[in-house]
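I have placed the structure first, in the form of C-alpha cells, so that the comments after it can refer back to it.
A single protein chain has been omitted from the complex, and every remaining protein chain is retained in its original position.
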Amino acid sequence: MGANGLWTIFLSRLLQGMLVVFLVVSIVFLVSRAARDPIEYLTTDETTEEEKELLREQFGLSGPLGKQYVDFLVNAVQLDLGNSFISDLPAMEEVLNRASKTLQLGVAALLFSLVLGIPLGIIAALRRASPSDWFARLLAVLGQATPNFWLGLMLIFFFAVQLDWFPTGGSGGIEHIVLPTITLGLLTSAAAMRLTRSRMIDVMNTDFVRTARAKGLRESTIIWRHALRHAILPVATILGIQVGRLIAGTVIVEQVFAWPGIGRLMLHTITVGDFPVMIAGILVISSAIVVANILVDLSYPIIDPRIRAGGQ
Amino acid sequence: MASQAASQAPEFERRSSAWGISWRRAALLAPSGIILGLFFVAGVFADLISAYDPEKIVLVDRLIPPVMEEGGSWDHPLGTDNLGRDILARVIYGARVSLLVVGICIPASALIGVLTGLIAGWRLGWADRILMRLVDIQLALPAILFALLIAVVFGSSLRNVILIIIIFTWSSYARLVRADVLSLREQEFVTAAQASGASDKRVLFRHILPNILNTIVIMATLEVPSVILIEAALSFLNIGVAPGTASWGAMISEGRNFMTIAWWPIWMPGIAILLVSLTGNLMGDWLRDTLDPRLRNVR
Partner (left out) sequence: MTEQPSTLPERQHGWQRMRRTRLSRRALIRASGRAGVGAAGLALVGCGDDDDDSAAQVQQQDQPQSVSQAQQQEQQQSQSMQQDQPQQQAQADAQAQQADGQDQPQAAQQQQEVVDLSREGDTDWERSVTVAVPNAVGGLDVQGPGNYTLKWNGPLHFDRLLQYDLVTREIVPNVGNFEWIEDFTALLWHLNPGHAWHDGAPLTAEDIKFSIDRAAGNAAYNESGSYETGVAYIVSAVNGEVSVVDDLTARVPVNTDVTAPGSTGTTLPLVPKHRIEEIGDEAYNREGLASGPFQMVSYEPDIAVRSVRNDNYPIGYENLNRQHRPWVKEVVQSVRPEPVARLAAIQAGEADVAPSLEWELVQEFVNEPGYEVLFDPGCCPHTIFPNTRVPLLEDGSNPYRDIRVRMAMNHAVDVETIYNALGTGREQRAYGIGTRQLGGMQPEQSGPLTMQYDVAMALQLMDAAGYADGFESDFYGTAGFFSATDQIALSVQQYLDEVGIRTNLQLDPLPDFRARMAQLDVPGLHYYFTNQSPDPFQMINAEVSIGGTLTVAEYPDSGIQELVEAQRSEFDPEQRRARLNELAQLIYTNASWLFLYETIGTGIMRDDLEWDMKGNARDYGGLWGIRPLLT
C-alpha cells in the first residue's frame, strides 16, 4: 500500500469525520433548542412576556425551530456561531481560549496514564502473580473504583491543605497541573495497564514468541521488538475511546480543581443556557475526538502491518 | 503445542484443584464470590434485609457516627447521613440501584456493541461505514455534556441514567470487537474455516467470537466499576437518580459537602464501590482464564 492509498483513506476518514461532527452538532442543537428557553436566564421575575418576546427576537430565538436551524447552518457555514448570550464575545473565541487549557490537562493526563500504565502492565504480565503484579493490579482496581471528584477532593485536602505541596486549584505554573493530572489520568492509566497486561500475557504465549525463544533471541529483544508491538494494538484502540472519556472527565476535574478549561465552560454554558457557546464547544470537542480517532485508526497499519487500513 | 503451552505457563497455573482452579486463586475467589453474592443478595432482597426505609428522613438523628466511633450505636451500624437516613439501609438499597445499572447496562451495551463490531468488522463495505459512523457519532458526542442536556430535558431518574450509560458505553465494545475481527479474519484458522465452506454465521460465532470473548469479558469487567462511577459522576453534576433515591454515587456526591465534619457518609458507599469493583475484577480474571480458548485447550 503506497503513500497515495494512505492519503485517500485519510481524506475519506476526514470527510466522514466532518459528517459525524455535523450530525453531532445538529443533534445537540435540535435537542437543546427544542427543550429550553434561554430567555429565562436573562430576565427577572418581573419581566413580562412581551419583553421576553422582544429579547427572543434580538437573540434569534423566535420563529419555528426549523427556521432557527437553517439560520444557524447558514451562519455556521460562514464560520459565524454568534456571540455569547452572557459575555457578548464571539462564541468560538470563548471556547478556543479555554481549549488550550483542556488540551494541556488532557495531554498531561494521557502521558501520565501511559507512563504509569504501560510499564506497569508489562511488568505485571512478565511477573505474573508476583508482588509487583498484585501491586499493579490493586492500583488498577483502585484507580478504576474511585470516583474522580472524590479522589480530587481528597488530594486537595491531603497534598494542598495538609502538606501544602500544591495549590488547591486554579491555573498558572506547573504546580497547578499536578493534582488534576493525577485525578484525571488515574482511570485511564488503570485501563491502559490492564489491557497491556492481558495482551502481553496472550502474546507471550503465542507461537511466534516461542519460535523467537527457540531461535535463542534475547528475552528483552523478544519483549520490546516483537511482543509489545502486538500487545499495544488494543491499547491504541482504548486510547481512542479514552479521549472521549478524558474529556468527560475534564468536566468534573476542572470543576473540582478550578481548572479554567473547556469542560467547566461547557458545564456553565449548559446550566445557564448560553447556546452559541454551547454549540461552539460541542463543535470543538467533537472535532477533537474525531481527529483523535482518525489518528488511532491510521496508526493500526503502522503498529500492525498485517491489518490493512480500511480492511481491503 | 498444547504441552508446550503448559510448560510455558507460570508455575501456579499448573497446581490446579479438581475444578481446574489453582488453590491460590480459589482462596481469593471464595471471598470474592461471597462478596459478589452478598452484593447480589443485597440488591435483590434489599427490602427484606434492611431494617430501615432508606429514604426515611429523621432530622433529629442526623449525622450519627457509625458504631465503632464514639457516639455510634448498633441502631445505625454505619451511622446516618445529613438527613438522618440510615446509611446501612442506603448502602443495601444502593446495591439494588447499582445491580440494576450494572445488570442492565453492561449486557445491553455489550450485546449492541459486540454485534455491531462483528458485523462491521466482518462485512466491511457499506455496513461497516454506516455502523462505524454511528460509533463515531457516539464517541464524538461529549457524553457528560449530552447527559446534562438530557437531564434538563427529561428530568433525572434511574431510567434515564440507565439509558444514558448504555448510550455512553456500547460503542467501546463495537470498536474493540471490530479491531479484533479485522485482525482475526486474516488468520489461518478463519480462512481455513471459510475455505471449508462454513457459513458467515458459523465462522463468526464458532471461530471468531470465542477468540474475542477474552477481550469482551475484560472489557465488561472493566465496565463494572466505570458504570457505577458514571452513575456517581452524574449524581455529582446533579443529574443522577431522582432526588432522595439511595444510590452509592448519589451518597458520595451528597456526602462531599459534609466531608469535613463526617467521614462516614462518603466512605461507606465508597468502600462498597471498591469492594464490588475489586471482586468484579478478580472474577473477571478468572473468567478470562476459563474462557480463553488457548488456556482451555491446555486443560
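Observations
Letters A and B name the chains as they come in the text, with residue numbers starting at 1 for each one.
As a convention for this text, contacts are C-beta pairs under 8 Å (C-beta built on N, C-alpha and C of every residue); 3 or more make two chains touch, one makes a residue touch a chain.
Model, not experiment: these values are computed from the prediction.
The residue touching the chain not shown here, chosen from A:Leu6, A:Leu55, A:Leu96 or A:Leu295, is A:Leu55. Residues of subunit B that touch the chain left out of the display are 55-57, 59-60, 62, 82-84, 152, 155-156, 238, 242-244, 256-261.
Listed by residue number, the positions of subunit A touching the unshown chain are 36-37, 40-43, 45-49, 51, 54-55, 58-59, 83-89, 94, 97-98, 153, 156-157, 160-161, 164, 167-172, 255-258, 260, 264-265, 268, 271-274.
In the analysis below, only the chains that are shown with their structure count from here on.
In the complex of the two chains, the subunit B residues touching subunit A come out as 1, 4-5, 8-10, 12, 24, 121, 124, 128-129, 133, 136-137, 139-146, 148-150, 152-153, 171-172, 175-176, 179-180, 182-183, 186, 214-215, 218, 222, 225-226, 229, 232-233, 236-237, 249, 252-253, 256, 259, 266, 270, 273-274, 277-278, 281, 288, 292, 294. The touching residues of subunit A, counted against subunit B in their complex, run 16-17, 19-21, 23-24, 27-28, 31-32, 34-36, 128-129, 137, 140-142, 144-150, 153, 187, 191, 194-195, 198, 202, 204-205, 207, 210, 233-234, 237-238, 240-241, 244-245, 247-248, 251-252, 266-267, 270-271, 281-282, 285-287, 289-290, 293, 300, 304, 306-307, 311.
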